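Heads up, one of the protein chains got dropped from this complex, but the rest are sitting where they should.
Every chain is named by a letter (A, B and C) in the order it is written, and numbering of its residues begins at 1.
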Amino acid sequence: MENFLQAIDTLTIRFALAAVLLPLLAFVVNVCLPGKSNKAAGWISTLAILVSAVLSIFVFSKVWNQHQVHQQQLWFTIGETKLYAGVLLNNLSVLMLLLVSLIALPVHVYSTAYMGKDENSKRYFAYLSFFCFSMLALVVIDSLVLFYIFWELVGFSSYLLIGFWYTRSKAVLANKKAFIMNRIGDIGLLAAIAILFTVYHTFDIDQLFGANALVRTTAFELPGGWQYVAFGGIALAVAAKSAQFPLHTWLPDAMEGPTSVSALIHAATMVAAGVFLLGRVYPVFTESELTILAIIGAFTAFMAATIALTQNDLKRILAYSTISQLGFMVMAMGIGAYSSSLFHLATHAFFKCLLFLVAGIVIHEMQHVKDEYKLDIDPQNVLYMGGLAKKMPLTFISALIGGIALIGLPLTSGYLSKDGILIQAFEWSEGKSVLFRLIPFGAMLTSWLTAFYVTRLIVKVFFGEFKLSQINPGIKLHVSDGGWQYKLPMVFLSVCCLFPAFSLNPVLYEHAWLLNGFPRITGLDRVNIYHTIVPAGLNILSLFVIYWAYAVYVMDKALPFPEGGWIFRLSYHEWYIDKIYSKIIVAPVLTLGKLARWFDINIIDGFIHLLERIGIAFSKVADWTDRNIIDGFLHLVASIVLGIGNFARSFQGGRVQYYLFSMLAIILAIFLFKILI
Amino acid sequence: MIGLSDFLIVSAGLFCVGLYVILTKRNAIQVLIGIEMMLNAAILNLVAFGKYDRFNNGGQMFALFAIVLAAATTAVALAIILNVYKKYKTIDPNEIHELKD
Amino acid sequence: MNILTLLIFTPLLFGLIIILMPSDWRFSFKYITLLATLIQLGLSIVLYLQFKSGPEHAGINAEDTFQFVQKSHWISLNLGSLGKMQIDYFVGIDGISVAMVVMSSVVMVIAALASWEIQSNLKGFFSLFLLLNTAVIGVFCALDFFLFYIFYELMLLPLYFLIGMWGGARREYAAIKFFLYTLFGSVFMLLVMIGLYLSVKDPATGDHTFNIIQMMNPANYDSNSIFSTLAHKTLLGMPARAVGFVVLFIAFAIKVPVVPLHTWLPDAHVEAPTPVSIILAGILLKVGGYGIIRICLGIFPEIAVSGAYWLGLIGVISILYGALNALAQRDLKRLIAYSSVSHMGFVLLGIASLTPEGISGAVMQMVSHGFLSTMLFFLVGVVYNRVHDRDIYHFRGLGSLMPRYTTFVMIAFFASLGLPGFSAFVGEAFSLIGAFKSPSVNGALPYWMAVCGSVGILLGAAYFLWTLQRMFFGSLTLKGGEIWKNALTDLNSREIFSLFPLAILALVLGVMPSLVFDKVNDSVLALVHFIGFK
Partner (left out) sequence: MNDLLPFLPGLLKQVFDGIPLFMPEIYLCALFVVLLVTDLIFGKNSAWICKIIACGVLIVIALKDVEQLKLLLAGPQLFFSNMLLLHEKTVSFKLMIDVLSAVLLLYFDWDDQLASHKKGLTDLYSIVIAAVFGMHLMVMATNLLSIYLSVEMVSIASYLMVAYRAENGISSEAGLKYVLFGGASSAIMLYGISLLYGFGGSLNLFGGNLLPGLMQVNPLGVALALLLFLVGIGFKLSFVPVHFWVPDIYQGAPAPVSAFLSTVTKVAAFGLLINFLTPFIFFTGFSKVFDFGLFLSVVGITTMIAGNFAATLQNNLKRMLAYSSIGHTGFALMALVNFNTDKQGITAITFYLFAYSLANIGAWMLASYFSNTANAENMDDFKGLGFKYPLASVAFVIILISLTGIPVTAGFYGKFLVFSSVYTVYQASHNVWFLLLMITGAITTVVSLFYYIKIPLNLFLRKTERTTGFASTSNYLLISIAIISLLVVCLGLFPDFLVR
């Protein structure tokens, strides 16, 4: 029996390894393929990720809620430290394994159509496979050193993909920014790893944070409070990778990459790696450190949501919403809602990926329009869109599902996860001081803001009339949902956004199967009342917000052209609300959003640029020092040498009597010196 | 009575005069004369001291050698000065300074 | 015949052959040189494979644990009451040297390939090249201080001419600067070497000795000699052993180079022809690091311990200062030269940590930098040879014009900035981990140094990515217009043939660092043990 179990485990490990390595293989094959654009490339990558996904499902089924599987092998020895490389499969890692491969699969299928015609499609798929490899490896490996390696490799592949169109200078600036900001986080992680190693002399994740976590059993204290540097380092790493305040500004810029990439990397998987890291090293944090995380997360969530309100670039809106949702996850980790955080990670991955794919299709079609009529517009600007719902119904429905999930209305997965977080946030703040109450209420407010901007987005894109036609009647819109490579992924992801994928009970988040895979929080008392009030209040108000937004963005334009009766019936009412709220709420909220945006551009980015400038200024100073001080010192030495030489030469005037005189004078001097001493 | 110290004083004076001559005179021959004066000062010393070295008579002997060598040096020097005069039409050592830094 | 001796003198032999051949055959010289380096590489691979690891082969301070030893009398001078001055031809390697020797052999092959671009005065170039090759390998193998010094000095002259005769516009200045800097260091090293020689006695014969290994044993010092560990003699009011350490350190630090002794390096690198830059950056800088480990740490361990703080400080300053300087450069080659300063700073930081992780990391970093700087300089050479310009701002969007070139540049840049999977990551990470470990294990370095060192990684990313962005990405604009566009052809097969192995090596060492660590480990442990953290 024992042997049998071990054999099964070995098989599981092998499958997991295969799932990780297949994309790598696809990467190598793609690199070796001839030509720049090769049809085969897309299918090779897709095939690889398909098999990976299947294997992941198998691995998941073997490990989920069963014993953890951990196998390792000696990698190398340095000094007396042995470094092992191995695979650690527990609930967290198999969940991520499954999630990543399942999200990557539709994105790959989508990409074959979306990027297949690009002249460098081979390179694209090579990069994409490389990313999948790094990401899958990141979630299963068992050593902090390896974790760091793949942590940086996902950042690297994201760098490559953001700058995929390397001739666009904006893309290149964006990928540089992304890499360097991530590097800041990497340094933090490296420092944290090094400090952990210093204290515990191991890099093994299982030993450090596993069942008998060393970080729990052994005191983690260093003189001078350097263990806080470890925490700070991890926080920095999380902030950089998961785009948390103040290192979040790279993510909106990263939207310069292909939209499929944004869907996979910058919405679903890589940016979630920060949350995953928190999940991995969770035991290391103390109460106060967690609170800091919660504050960071809550603030980021709120701030990003306010910014998303006023954005006009389709992808940027989504990017800010991603930041906001990641903030939710980090906050959840901070308040101790470990499982809910991961739950939200999973649900968010699906609906955000879906939304990006939808955005991709829309942008793709807009690009067509732009190319066809040779317009000078930004195909991502939502102000030029509108009325697309009729032309691309499937896309519209998908967007709707994704949007509702993002808002967190019932029947969607988003409801389950997000409400869970909010409820627990209220429970957490129970009995704490008023200041801590800010977090749940802030989160709640953020939810409503989310509802607003999501509605605005969908309305702007899909409702009303096509704006370009309004401006220029000559433009005819003939767009569609696209081929099966577009439809299939959307359908798949849409299904995954609905509640049955996670819980049979559409209302109670606690019944979600996913939550049972992770330790429950014991520290929080269940406060029943929140379980009814919070979802109810939240959703009802959300509905109001949605309607209000709808009214603001559709009816403003729609009023002169009444179409639907129910809109018309409420118009008066709406006008009244609009009149009041636009003064009291909308204006301030929009101003706040603008303010936040301004803050983002001028203060945070400004600070980053300031740092950049300071860095460059320092480098100029260093350069100057090198040229003038250090080499100047050399020149000084040289001139001293020459000076002495010239002095010695000055006697050599060619007059022999002067020579004799100098000689005698010096001898006399020596003699006098002798007399004196 | 002329004692040793008198000789020494005279020789020292001679030496100094010689030195003065070689440093200041604008004529190579005069410089040579200065050198001769210095040599003679030394020779005077030697002879004077030789009085106290009865057994070896080193001083006197040395003096003889020195006189001979001085003559030889002077001969060589004069030959060279002659040569220089042919080339430069002057024997002022200060005028002849093609070799210098 | 001892394999090390073969390894050292094979290039010299070929160099003599080249000298004796008529100049009409000048086109065969490059093949002969390549052959010589390939033979050397073959020998070094044999050496690597036969090298035994294990604590009984650790080397460092135990003479019988060195491998491939050859020891024969070379010079013996009778000096009266001082006894005989006995200088041995004593070569042998341990884990640290084997890494350097193999790395050097590889780099030499690439440098030989890179030197195909040399057009003028081939006989002189290749014979000097091979002479330099001999000297370099000799330095890494010598265990007699005198022999070490001879090889060390022997590197100077060929380099002077290689830079001075085949270099760029300011080659005279660069060559003389390099020569004077290094000679300055080595002349004082000579003084310390003599002092050590007169302080140490071979217990077997009772004569003074230049044996480095015996210099490591405090028992071998004369009780009242200058460098005796017990006598606490002073030189000019300072402890003699500290002075000795500092002098030797300065000599090697010039080679490494550390701030502020580094200004010869950008000049020398920029002016040197590509193969010489490759050798300079790839190998010669390592001579400094190797010397610090073998000689400074080996002979003056207690000073190294007490001075570790300063060593680390200098290392950190080099990391940051070098990186900042690199950020400010607009000459690509100068940028890479400064990046070398920064990268070698990690070596110093790792060594200063005095932990096995740090020192192994430092050795790894040296090996890795050997390959990567070779690659970087080779790549700079490619573009320079085509258009004779290296100004970053004169190029833009090379990525679409020279895709293969850009690929290799990206590999080299990312490997250099410490992307995991490449060797530099392992070197830098473990140097830093050593530095982080140091405060709690031996207190040699404070934490903040490790933290500051880490910032170097960030700066490294900054200047490399910035360069990528400026030169390779974006739309194609060249200062030289169409002429340049035609001149800038993509890599040819010789160039790919040179670069590919380096990229692979950097990758393989990044994935399997055990290839280096397995050989190095025992020696590093022995060294750390010897230094005094027993």
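The rule is simple: a residue touches a chain if its C-beta (ideal position, glycine included) is under 8 Å from a C-beta of that chain, and two chains touch if they have at least 3 such contacts.
Just so it is clear, the model here is predicted, and its values are computed rather than measured.
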Where the missing chain makes contact, among the chains that are shown: A, B, C
Contact partner of the left-out chain, one of A:32, A:211 or A:675: A:675
Touching residue (missing chain; options C:116, C:184, C:309 or C:500): C:184
Touching the absent chain when the full complex is considered, from C:4, C:60, C:226 or C:429: C:226
Touching residues on subunit C - with respect to the absent chain: 74-82, 85, 121, 124, 149-150, 153-154, 156-157, 160-161, 164-165, 171-172, 175-176, 179-180, 183-184, 187-188, 190-191, 194-195, 197-199, 224-226, 235-236
Residues in subunit B touching the chain absent from view: 8, 11, 15, 18, 22, 28, 31-32, 34-35, 38-39, 41-43, 45-46, 48-49, 52-53, 56, 58-59, 61-62, 65-66, 69, 72-74, 76-77, 79-81, 83-84, 86-88, 93, 96, 98-101
On subunit A, residues whose C-beta touches the chain left out of the figure: 641-642, 644-646, 648-649, 651-652, 654, 656-657, 659-660, 662-663, 666-667, 670-671, 674-675
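One rule holds in what follows: only the chains that are shown with their structure count from here on.
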Centroid distance [mean C-alpha coordinates] between subunit B and subunit A, Å: 99
Subunit B and subunit C: spacing of chain centres that average the CA atoms, whole Å: 65
Of subunit A, residues touching subunit C in the complex: 75-81, 145, 148-150, 152-153, 156, 163, 166-169, 172-173, 176, 179-180, 183-184, 186-187, 190-191, 193-195, 197-199, 222, 224, 226, 229, 615-616, 618-623, 626, 630-631, 633-634
Touching residues (chain side subunit B, partner subunit A) in the complex: 19, 22-24, 31, 93-94, 96-101
In the complex with subunit B, residue positions of subunit A that touch it: 649-650, 652-658, 660-661, 664
